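Dropping the structure in here first, questions after.
One protein chain is absent from this view; the other protein chains keep their places.
Read from first to last, the chains carry the letters A and B; within each, the first residue is number 1.
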Amino acid sequence: MTHSPAGEPVEPQSPGAAPLPQAQGPSPAVRATGVSKVFATKTGDVAALSDVDLDVAAGEFVALIGPSGCGKSTLLRLIADLDQASAGTLEIFGKPAKRARADQDYGIAFQQAGLLPWRTVGANMALPLELHGTGKAERTARVAELAELVGLTEFVDRYPDQLSGGMQQRVAIARALAARPRLLLMDEPFGALDEMTRERLQTELTRIAAETAAAVVFVTHSIPEAVFLSDRVVVMSPRPGRITDVIEVGLGPDRSEALRESPEFFDLVTAVREALHGRSPVAEPVEASLRQAQGPGTRQGPGTRQGPVERS
Amino acid sequence: MRAVRWSARRQHELRGWVAAAWGALGVLAVLALWELYKFVGPPEGVVIGAVQGQAGTGVMILPRTHDRAMPHVWDMVARLFAPTSGGDTPPLWVSVAGAALVTLGIAAIGWLIGVIVGAALGLVMQRWQLLEWGLLPWIVVSQIVPLIAFAPVVNAIGNQIDRGGGTWPQWLSVAVIASYLAFFPVAIGMLRGLASPDRIHLDLMRSYAAGYWPTLVRLRLPAAVPQLLPALRLAAANAVLGAVVAEVSIGMRGGIGRMLIQLAGQASSDPAAPWGPTFGSIALGLIAAGSVALIGLGLANYRRGEAA
Partner (left out) sequence: MTDTATTTLAGPSRAAGTATGERRLPGWLRWVAPVVVGALIVVLWWFWVDVLGTAPRMLPSPFAILAEFVKRWPIIAQDMAITATNALIGLVIGSLLAMLFAGLAAAARPIDGMLAPLVAALAVIPIVAITPILNTMFGASSQFGRQAVATIAAFIPVFVNVLRGLRQTRPVHRDLLRASAASGWQTFRFLTLPTALPYLLTGLRIASSLAVIAALVAEYFGGPADGIGTAIATYAKSGRAALAWAYVLGGILIGLVFYLVTSLLERLATRRAQV
């Protein structure tokens, strides 16, 4: 169910229809088909995810956004094979999730940096390499590369408790990139940081993602963050957890600080916000005052989106 | 989905019974191990490092399997029901129970004294940091001093008081020694518990202009409960230990400590007898700890949010 902010109506898909023909070529980074996840709790079953379809192309940056309980972190954990789906198929680069994990096709970063406190920064970055038998010389070289990539070269021999929250998170990102993965999974990695650090790290992340050409699946609570970072924003909603909207962010590969103050950025943020609230986004960007004058709930022109009823 | 699924609620309720069943299995396993060793073990035990021809060398790491050294489990049980010292004397378990009750009573008094002293120490140490710095190291060291040394001293002091006009029965010396072991965990538990409230809660009380005593009663003491309850349980176990050792040290009649030594001395002729007071001591420790745990039941509200 995609639609572009330019206002051209796109053929709405009914659920369960065959997906539009994908571009032929390398297998997508992530292909989820009909994925469901049910948790059994003391008070009954909880449908954390229900019939989710998602495709992430190689090199694409996709943000997952939604309120608590919408299943975005669950979906990420399923992709990472940290949990198993109750139903549906999940393929990472054409392989089942379990094999992708064994092959270390992805790197992951969590909201807590999760650095091992008894290891130095360098040793933390090298952890995935050490686990998979990379030689010491190669590890040292790679750590130097990574440290330069995230700007922490002078801190390689320090311990995590000597670093600030933002720096620890940078180490976690470096660690996620250690084995040169083609897919990065990130679960609200900047959630525990203050706004200034957050914006700085967002800019760095887009640079790193572009340099390494990795696909990224990024879970977040923050609408501006989702729009700033990604090529596509996937909006989810809870009870049951499902995808309700996908919004194309056509802002191009260059994400500079100036972008945060451009009108296109604000319009996209508005579009995502409205999708989150379940209202249909306005088909064309209009002046705010005009919108107000016409009152809520008006629809513009033919061929606009159907109401919320169709979305479940 | 399995055809039969226990609801999570039911599983939760059954958890206590399952744990008890595993515990009983553990005890049975120990008994089975005892009998198994008696059956297959070498009759002279397992000795390492013995020199041929020289008796008494080497270290025995597994005991002799002879009935005199290791009575059968059923012999131990049967002995409990036989007369204590032959003839018309009551069954062993009755004597053991009587002695255990005596020791339990003394240990309880010792526990009470220890709790009061320990709580008072904890309170003053929390109130004045200088006292904490000055006293705490000595309190810790006090537990390293072997209490065998104190028993004769306390007994002698007690006799002095007794002769000087006051009353100081022998069991009071035992209780004092038991309290010496009991006060330590309570002092530490009280100190840590009183200092455990969150900073925001302390700030809240300060914003209400609540002084030391209201803060103590309404915040620090309730917050101290999760630390105090295990400390009280530990103090009970320690009080029992102190009472048993002190009884032996002072030579007090009627308690289970003396019975332990007495029957152990006759072990060559009556090998299963010493196990009677041994089981009695075990039961004593369990009952003491269990009774204190009952206190915790009434304080359940103060333990909400306690980590598992």
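By our rule, contacts are C-beta pairs under 8 Å (C-beta built on N, C-alpha and C of every residue); 3 or more make two chains touch, one makes a residue touch a chain.
Since the model is a prediction, treat every value here as computed from it, not as a measurement.
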Among the chains presented, those that the missing one touches: A, B
Residue of B:P42, B:P90, B:P137 or B:P214 in touch with the missing chain, whole complex considered: B:P137
Residues of chain B in contact with the chain not shown: 18-20, 22-23, 25-27, 29-30, 45, 56, 59-61, 63-64, 69-70, 126, 129-130, 132-138, 140-141, 143-149, 152-153, 156-157, 159-160, 181, 184-185, 188-189, 191-192, 195-199, 202-203, 206, 227, 230-231, 233-234, 236-238, 240-241, 244-245, 248-249, 257, 260-261, 263-264, 267, 271, 274-275, 277-278, 281-282, 284-286, 288-289
Touch residues of chain A, complete complex, unshown partner: 80-82, 101-104, 106, 108, 110, 112, 114-118, 127-128, 130-132, 159-161, 168
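Criterion: only the chains that are shown with their structure count from here on.
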Centre-to-centre distance between chain B and chain A (centres being mean Cα positions), rounded to whole Å: 57
